[in-house]
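Moving on, here comes chain A:
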Amino acid sequence: MPELLILIPFSAAILSFVIPEKFRKWIGLTAALFILVSSLDLNKKIYTNGIQRLNLGGWDPPLGIALNIDGLSIIFTLLTATVGFMVSLYSIWYFSKGEQAEQDGYFWPLWLLLWGGLNSLYFVADIFNAYVVLELISISAAALAALNGNASSLKAALRYFLIAMAGSMTFLMGIGFIFAQTGSLDMQTVAAAEQHGPLMFSAIGLITLGLIMKTALVPFHFWLPPAHSEAPAPVSAILSALVIKGSFFLILRFWFCVFHEAQAMYYTSLLLGVSGVTAVLWGSYQALIQSRLKMIIAYSSVSQIGYLFILFPLMFMSADPYWKLEAWTACIFQTISHGLAKAALFLAAGNLIQSCGTDHIKSMRNIAGSLPMTTFTLGLAGVSLMGLPPSGGFVAKWMLLQSILTSGQWWLAIAPVLGGLLTAAYIFKILSSTFVSDQKGPQKRNISFFMEKSALILALLSILMGFRAEEISFLLQERMSFDLSGGYLP
Partner candidate 1 sequence: MNLFEILSIIFCLCGGFFFLGGTVGLIRFPDTYSRLHALTKADNLGLGFIVLGLIMVSSSMPEIVKLILIWLLALIGSSSACYFIGNHMHQSNKPQSIQDESDF
Partner candidate 2 sequence: MTTFAIYSITAVVLFCVGLMGLAVHPNLLRKIVCLNIMAGGAFLFLISLAYNSQGPEMDPVPQAMVLTGIVVAVSATSFALCLTRMIKERTGQCHLEGSDKDKDN
């Protein structure tokens, strides 16, 4: 049952808030296991039986609120469950010793609340409900980003939170405009209503603006590198793999399920495309010149988010429905592979920091010798980010490039080509520093078996998802609650 995916994390969050601190992690791990199992189960149901739409409280929309579970929701739910389970496993050992131990009790309730919020977001079918869920996610994510408690992480968290709040308010104003035009809050009803004129134009602008602030698309990317790099390793993984994907998911929902005001969307999509290409190049360049490992990975997020937005101009400029579908699939592939690879990178970076005490790449000499598995994880995740075959990143970038070339929008091709080269450059910069052998290096601490393994599994998954491409494409193309190829009508 899809409702379980909302109920389990929230119940676990409450439970972990009221019980003594030392038991919290076991509640968290149990909940993570249950969520993983029930999302796999839901996946099977959606795959075989088709999409589900559930009314809540016994009231039909537009009066009540509904949940909408389609292929897109289930893919994001699975991504969250996979990354979430591995991160939970990792966190049990990460927060068990040293200076991280005092953060343990605070981490679990917040993380479980965040997880519940993310799952509710993926099932969202009501625009105001989306606002409330977004706020739940923002507050818990910002509190997690401040978990370290030092000055720089507090500042980073507040910078993130202020932007997220400004985004929420803009989004809320957009909801008001949609409501003024269509008189409804239910996505299906709004999609079926007439959408034209300045009211809808403003609504599309406000909603998109509010959400890209939260997704950290250039020029609203400035909060991301500090917030993601200052947080503890599991939190960085959650923030970059899942939280920004949450608001991106909502952009997809709005653009492909709700809006169909073609003219406003055409112009906005051009802007999004330009921002996307800029983000790819600027983010990769910044990643290349950083000297701290977590900063490199965080700037890499800025650039990888850019790829996602190349979808929008392609959708409006390519004439062939087949290539539209390809571009759509490519975008979701990119989301999944980036989520898995980035989570793996941050977890591996956490291992390196616990081992060396710093994440300055100059001081990570001889890591390949002392932590071979973590180095291997960095390599695998790097392969996926660069887009080398057979990784998921390769499938995504290959399909993206194909649909760019068939649509004739050559300027968009700069992003995958040049961006791929820059990505390769910063990944090699990280890897090469780990292979420098230096006997005088600082004493390395041992890393727990599970911490290394969970990072490795995520990296492996990001490579291996390429082999499951068919099933994912099926979910994306046959289990949609909206019709991609025939205009943007519901």
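Candidate selection criterion: all candidates are chains of the complex that A comes from, given by their letters.
One rule holds in what follows: contacts are C-beta pairs under 8 Å (C-beta built on N, C-alpha and C of every residue); 3 or more make two chains touch, one makes a residue touch a chain; residues count from 1.
Just so it is clear, the model here is predicted, and its values are computed rather than measured.
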Selected neighbour of chain A [touch, this complex] from 1 or 2: 2
Complex interface listing, chain A residues touching candidate 2: 128, 131-132, 135, 138-139, 142-143, 146, 149-152, 154-159, 161-162, 165-166, 168-170, 172-173, 176, 179-180, 185, 226
